[in-house]
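One protein chain omitted, others in place.
Chain lettering (A and B) follows the sequence in which the chains are written, and residue indices restart at 1 in each chain.
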Amino acid sequence: MANKPFAITLKPGTSLANLTGSWRSSRPVYLNRLPPCNNACPAGENIQGWLFHAESGDYEQAWRVLVRDNPLPSVMGRVCYHPCETSCNRGQLDEAVGINSVERFLGDEAIKRGWKFDAPATETGKKVLVVGAGPSGLSAAYHLARMGHQVEIQEAGPLAGGMMRFGIPKYRLPRDVLDAEVQRILDLGVALKLNTKVENIEQSMQDGGFDAAFLAVGAHIGKRAMIPAGDAAHIVDAVSVLRSMEGEDKPMLGRKVVVYGGGNTAIDVARTVKRMGGEPLIVYRRTRDKAPAHDFEIEEALQEGVMIKWLSTIKQAGVGEITVEKMELDEKGFPQPTGEFEKLEADSVVLALGQDVDLSLLNGVSGLEIKDGTVQVAPNMMTGHAGIFAGGDMVPSERTVTVGVGHGKKAARNIDAWLRGITYVPEPKHEIATFDKLNPWYYSDADKTVRPMLDIIRRQTSFDEVQGGLDETNALFEARRCLSCGNCFECDNCYGVCPDNAVIKLGPGKGFEFNYDYCKGCGICEAECPCGSIKMVPEDI
Amino acid sequence: MGYQTVKFYQTGTYTVGNRLLAPDERSVQAGELRSNSINSGHRACQGCGEALGARYAIDAAMAESNNQLIAVNATGCLEVFSTPYPESSWQVPWIHSLFGNAPAVATGVAAAMKVKGKTEVRVVAQGGDGGTTDIGFGCLSGMFERNDDVLYICYDNEAYMNTGVQRSSATPPTARTATTMPVGKEPGNVFGQGKNVPEIAMAHNIPYVATATVADLRDLEYKVRKAMKMHGARYIQIFVPCPLGWGAASHDTIKLARLAKETGMFPVFEAEHGEVTGVLKIRNKQPIEEYLKPQKRFAHLFGKHAHPEMVAHLQAIADRNIRKYGLLDEEKAHG
Partner (left out) sequence: MLKQIEGSKAVAEAVALCRPEVICAYPISPQTHIVEGLGEMVKSGELTPCEFINVESEFAAMSVAIGSSAAGARSYTATASQGLLFMVEAVYNAAGLGLPIVMTVANRAIGAPINIWNDHSDSLSQRDSGWMQLFAETNQEAVDLHIQAFKLAEELSMPIMVCMDGFILTHAFERVDIPTQEQVDGYLPPFDPRQSLDPKEPISIGAMVGPEAFMEVKYLAHAKQMQALELIPQLAAEFKQQFGRDSGGLVRTYRADDAETMIVAMGSVLGTVKDTVDELREQGHKIGVLGIISYRPFPLKEVRAALVNCKRFVVLEKSLAVGMGGIVATDVRMAVSGTGLKGFTAIAGLGGRNITKASLHKLFLEAEQEKLEPVTFVDLDWDVVNKQLERERQNRHSGPIAENILFDKGMSTSAKFG
């Protein structure tokens, strides 16, 4: 610049010498917050993480991130009651992201494309026995196998799947889907012994030389209610009915079938009966809004012609008919008898009042604690007996497929640690990315994609799957509705909105860095971060 | 408006960038190689909307002109915070002459480029609202009227900020400034004054007039790029909140620009040869209070000695803008 007029003319960009970072009283930092969906997922899926890849159309990578936590996405995408969607922040904007439908799309895509799990990197030489091939057992076996352990599942029944096969009707979960996802787990090298009921767990472990065991026998003994009934009255339990649907001999229930209960199992049985040509009537002692079944399932059942009698209890079961008493709710919401009775036609009564656990395999095992018909486990899923872990419906929990899968993963991690003589310490949870942390302005309006439903006639007459899946275009659309709560999705907002160019873009997949030499701490980046992935923290002055 | 050529991906539609967009569909600001026409180290206040708006605009103009750009600057905050001896923030050829002559200086630069046959070199002039709508208005009108090949960008923060927040002809009614104090019967700036320079620009029948805000980057870049594709006199007024002058939090700069647009207080539109050709619709209409309350310059309208009648008057102004420019979608307008 020596050849330019003194002082009046300046060299370009020389203000870099002025480090305006010294003005700052608080600094922005990047952080990851826990998306509410991830927080709500009983299987501990990194939902935002796999949606991130689905958004760019990289379905295989999305699937691979998904199955780090859950080996059954195709099943999950059908039967999960998706608490993730209930907690989804997008629900406060328009409608929750259809996480469940994208999950199903990814699961189905994996089956279609024949994607396999990565083989375990190491072999530990340890053997683990998994008792029960339900969701929890399969999940544990999968995770243990991927950690390099040798796993054998012993299953009392003739087929793998547990309640996924013997409790959930085909119209909700086609069996080829289940079979494909089970087989993929077995392809990892997991041994499956069917029709092998473990009578004595300690004996079985000793016989097989197992270093640890994970018990997940489920709860499949139907609860009975004390209903005065004549000898000829036809009373069966729901679990038996659903189980027998999988065998050669379909249940003989007659035309008029009364299903007693208000849970999802009651709905499943009633809809099954409808499909077999019967006339199901659900009797439940409370009201619709108090019923434990999910409302959408009640709605679907009603659409299909299932009749429901609310506020009624069965007082007596006879031949061809039952007597019900009308109930009314007291001020606390509990049903109270009214003394009004009614007779109803009923060729059979199916009790759907919940299930108990068959704990016989634990006879004689020391240190166990049994309470309310379930096995008590420590936070690491281990029973009172060292080396024996348990999960799924046989431990105190919400009894869903997803919870079972989550137990399996958690147990596998703890079994792995136990086998190594260490304690598994989960990573501390990030603070939750609540809606107030977001700047939803940046997300354009986009209504949820509605999945196709089978036409009503076929729903009433066949076991074809009721709810269809998404195709690639609408799965992509749905994935892109994700707000990426609490996790940077490289939208470049911070990089763009900084008046001081104090954000450095590191390149695709690498995110951003603050240049604290120039950041004045104005906080625009935090305010305008759509997903709440920036936080202002006071400077130590 | 015609610019939204991309059916944006649902994630991050309105964000600066988007990893899901093809590179040529991304904003200039999302680019790692953007010009950063104003470099780091400038002395603008924390959260300065003008620094941001100027970088947005000049970077876009640089991109569109293939870096063949000369910028002229009126006196004002932008000039002072960017070029205090011995450091300049500018990375483009830049000249500052006076407060009121930027349009004429730009005319001269453009004439020089023309006479030298450097048709590829384009000229941008820029100034604040005072330098544009008041003291530079004669030169601006002259430049418009001659249809000189200059894109003039006004960074509108609605008062003379550099001199300590005095009223300009762009100051809105009721706003407190150092020369319109919130005292007396009609506190703050009075109703019934001020001038609408975008409309006056349109009255010159120049090829292009547009308004934009720092809250809608894609719209802003689209307009600058469109203007740069044209020749002749062009005018863009960019709404740039001033945290200091408005008594607002430094992190609210973009939020306030957004609210100015979403309330209808600052209509965002474009016009060619004197006719409005497009408006940026309000996405989520907000009552005027949402815009006023975060700003201390309007604090006297609320609280103990509130002036609900003045708030209502401001709301009426916003509603009139909405009607006049058709800022709401039909269904929303009736809904």
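Observations
As a working rule, a contact is a pair of C-beta atoms (placed from the backbone, for glycine too) under 8 Å apart; a residue touches a chain by one contact, two chains touch by 3 or more.
Predicted model only: the values in this text are computed from it and were never measured.
If you put the hidden chain back, the residue from A:9, A:183, A:206 or A:338 that touches it is A:9.
Per the touch definition above, the residue from B:21, B:72, B:197 or B:248 contacting the chain not shown is B:72.
From the options B:31, B:142 or B:326, the residue with contact to the chain not on display is B:142. Subunit B meets the missing chain through residues 67-70, 72-73, 79-80, 82-86, 88, 90-98, 100-101, 104-117, 121, 138-139, 141-142, 145-146, 148. Even with one chain removed from view, subunit A keeps its contact list with that chain: residues 1, 3-12.
Rule of thumb we're sticking to: only the chains that are shown with their structure count from here on.
On the side of subunit B, the complex with subunit A involves touching residues 8-20, 26-27, 29-30, 32, 36, 38-44, 46-49, 51-52, 55-56, 82-83, 85-92, 217, 243, 249-255, 258, 283. Residues of subunit A touching subunit B in their complex: 7, 10-20, 23, 55-56, 441-446, 477, 480-484, 489-493, 495-502, 505, 507-508, 515, 517-518, 520-524, 526-528, 530, 536.
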